[in-house]
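Just one protein chain is left out here, and the rest sit where they should.
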Amino acid sequence: MTNTIRISGSLRNRLMITLISGSAILGIILFFIVRGYATQIAQDGQDNILKASLSSILDAATIQDGLVEVDFPYASLSMLDTDLDDRVFYAIYQDGILLSGYKGLPAPSSLTGETRTFQTIKYKGTFARVANANRILVGERGRIEISVSVAQTQDDLSRTLNSISKNVAVFGAGFFILVAALSYLATSTTINPLMRLAASIKKRGPKDLSPFEKEIPSEMVPLVSSLNRLMGRLDLSLKQSEDFIAEAAHRVRTPLATVRSYADATLQRVSKSENREALRSMVRAIDEASRAASQLLDHAMITFRTDHLQKEYIDLIDLVQDLALRLSPIAEMKDVKILVNYKNPVEIHGDFILIQNAIRNLIDNALKYSPNEAIIKISVGSEPTPYLKIHDGGPGFPPDDIQNLTLRFTRGKNANGIIGSGLGLTIAKDVANAHNGRLEIFNHKKGGACAILSF
Amino acid sequence: MRYIIVLVLIFITYSLNAEEWEDQSIFSSGSTNQTLRILSSTDTSFFEPILKSYLIDNPATKIEYLVTGTASLDKIFRNTPEKYDLVISSAMDLQLKLVNDGFAIKIQDSNHPSWAKWRKSLFAFTIEPAAIVINKRAFANQKIPQSRQDLIKALRSRSKFFQNKLGTYDVRKSGLGYLFATQDARTSETYWRLMEVMGGLGTQLYCCSGDMIDDLISGKIAVAYNVLSSYAGARKKVSDEIEIILPADFPTTMMRTAMVSKLAPNVENAKNFMLHLLKTQLKPADKNNYTLPPLLLKPGQQTIILEPALMTYLDKLKRQTFIKEWERAIIQ
Partner (left out) sequence: MKYLLVEDNHELANAICSRIKFDGHVIDHADKLEDAIAYSNTGEYDLIFLDIMLPDGDGRSFLKHHRDQKKDTPIIVLTARSQVSDRISLLDLGADDYVTKPFDHAELQARCRAVLRRKAGTAQTILQFGDVAFNPLAGQLSIRDKMVNLRNRELRLFELLLNARGQIFSKQKLIDRLFSLDEDVSENAIEVYVGRLRKHLEDTSLKISTHRSLGYRLDDD
């Protein structure tokens, strides 16, 4: 009995999605942080060079014969050379008036002292980084403020940043892939104990309801202890069922036994025919009741057991001979002989108790329906598959009913007077089916009923 | 050749916006539907082979080739950048400033060596050292000076002989001359000493290499300093009176550069021509055909570097200072 289990999501997927999306978000954040940091550093790099160039120009400012001269060295602009040939702009102001250089560059605010400012502006159609600084020259005619601005486009800077971005992106992607792989590993490692638990449950035999002994991770403790408790309750419940059945059997059978014994005893003492008839009817009724009880209980047990076959290797011939021996006193009462014949040893793989029960039922049937001094032949063989054939010397199965006889509680038309419950053949058939075998019943051409149980 | 190239050289002298061209020529084959206006400082005769080879591949083009001095070239172009497709000049500093000021367009897939281009907009296509050129007769039986130092010694030893027999660029008028002078000056003090010596002996100042070489050949001057060795070389093939000396101490080497104007009326043609020019110049010189020196560095050879620092000496203040000093040295 299997329910279709409703699946909602997957632990593995949930874990992986969490890990991967988390790392993706972190990766993106990291990318922007690194990029920002790189931008800062690269900009600082450019600014430093601009600062140096600025200094060299400012330092070259002098007053010669009352006129300002700024004889800045070749190196001032040479140092601004970049791989991508960034454009360079500069401007030299004297007290706010442009002495030489490019127009339109921001001049530093009129501050006294030496200060430096950096800014990025749009100039001549592109972005340029500008550095400004001032210097005060003292001449004969008083103080002169020299302001210098040096600017450089950011082609090289952009290329550096782009390559950094690309590299960071590649690293980020690599990191991400690694994390994904790691996530998969981590997920598997985490899920493994669950899988192992499932495997070990699967490996257990049908009756194994013992608690789990193996060590488990702490997070699984609630699950496993609940499982253990469940199995404990199940075990208890099963035991209670078994005990109940046994108890029921006992409580039903003991009074029946009492009544039957008394009836039997009384019958021996009574001579009046109607009393005798009454007592015989009583005994017959009790026998029917007890047989019914037996077979019902057996049938219940068997139905339960066919779901949990306890298979072992069985010597079929041994089993049959044992049964024949056990039933021989009853057979003897009717002077019925049970003959077991076989050629070679026959071994089958099946549940001992179920098979024993099935065969006993069939032999029982044969005994019931055989007249006095009849012979019941049991043959055991293994061609083509292991089988058991019981041929009794009775009247045979009622031909029209033969199909239905294996149905529960169906008794043949010739069963009148014979006490039974109609479950014997059903039990044999159920056991055969549980072992992927079959039960065939038919009437032998020489007379008598034949039942073949094959596995 | 299926196409017969008809060379029509029309010498037209007319004033166009008060401009006077040193030379103005039109190159085309019969039918044209493309135009190209080139503004250059290179003599037409030097550039002709390149123009002709371009016309072979692009026969339907009409090329207008205009020549003027480097300084005026810069001025003219700045005034009307929309009138010219290509600007070719030997004044590397002026060219670089043009590009820095945003006058050029980028050519992305030029496959040109990185040291010979700036911002993928300015392309160098020749290697031309500055030379000391002497009149052979003036140094008959004399040791020929190999360096500036040697020249100073030589001049001092025969100071009377060399009186007023020296020539160099007027750096106030010639862009190339100014470039050579400033590069020399920043490299070594020897330059100023040479200038002082030359100034003391009396030096003729010229606007262009051609005139300097003419006077050398005629004997009017005995030594010309900082002449373009390529020009001298071309003239030497014709008249062997001159000797070209590349100074051993430090050779100042310039590169002729070209750019496509951002506002060029025929951008695609201009780009095409540029690529053709660069491809041609990367091949070794054809001994038979007389062309410009190719863009091939000899081992260990160094040129003036294409970098923003070239603008240093274009600075107003610095120029003032330099010219003052130069005048003080050379004009006494």
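So that you can tell them apart, the chains are marked A and B in the order they are listed, and the count of residues begins at 1 in each.
Just so we're on the same page, a contact is a pair of C-beta atoms (placed from the backbone, for glycine too) under 8 Å apart; a residue touches a chain by one contact, two chains touch by 3 or more.
Note that the structure is predicted; figures quoted are calculated from it, not measured.
Trainee: For the chain that is not shown, enumerate the shown chains it touches in the whole assembly.
Mentor: Output: missing chain touches A.
Trainee: Decide which residue listed in A:Val283, A:Ile376, A:Ile390 or A:Ile452 touches the omitted chain of the complex.
Mentor: Of these options, the touching residue for the absent chain is A:Val283.
Trainee: For the chain left off this view, which of A:Ser218, A:Ser271 or A:Asn344 is in contact with it?
Mentor: The missing chain is touched by A:Ser271.
Trainee: Just to verify: which one of A:Gly125, A:Pro329 or A:Pro384 makes contact with the chain not shown?
Mentor: A:Pro329
Trainee: From the list A:Leu11, A:Leu178, A:Val221 or A:Ala257, pick the residue that touches the absent chain.
Mentor: Looking across A:Leu11, A:Leu178, A:Val221 or A:Ala257, the contact with the absent chain belongs to A:Ala257.
Trainee: Mind pulling the subunit A residues that touch the left-out chain?
Mentor: Touching the missing chain: residues 242, 245-246, 249-250, 252-262, 264-265, 267-269, 271, 276, 280, 283-284, 286-287, 290, 294, 297-298, 301-302, 305, 326, 328-330, 332-335, 352-353, 357, 372-373, 417-419.
Keep this in mind: only the chains that are shown with their structure count from here on.
Trainee: For subunit A and subunit B, let me know how many angstrom lie between their CA-based centres, rounded off.
Mentor: The computed centroid separation for subunit A versus subunit B comes out at 84 Å.
Trainee: How about subunit A: which of its residues touch subunit B in the complex?
Mentor: 68-78, 80-81, 84-89, 92, 99-101, 124-125
Trainee: Across the complex, what residues on subunit B touch subunit A?
Mentor: 100-102, 118-120, 186, 305-309, 311-312, 315-318, 321
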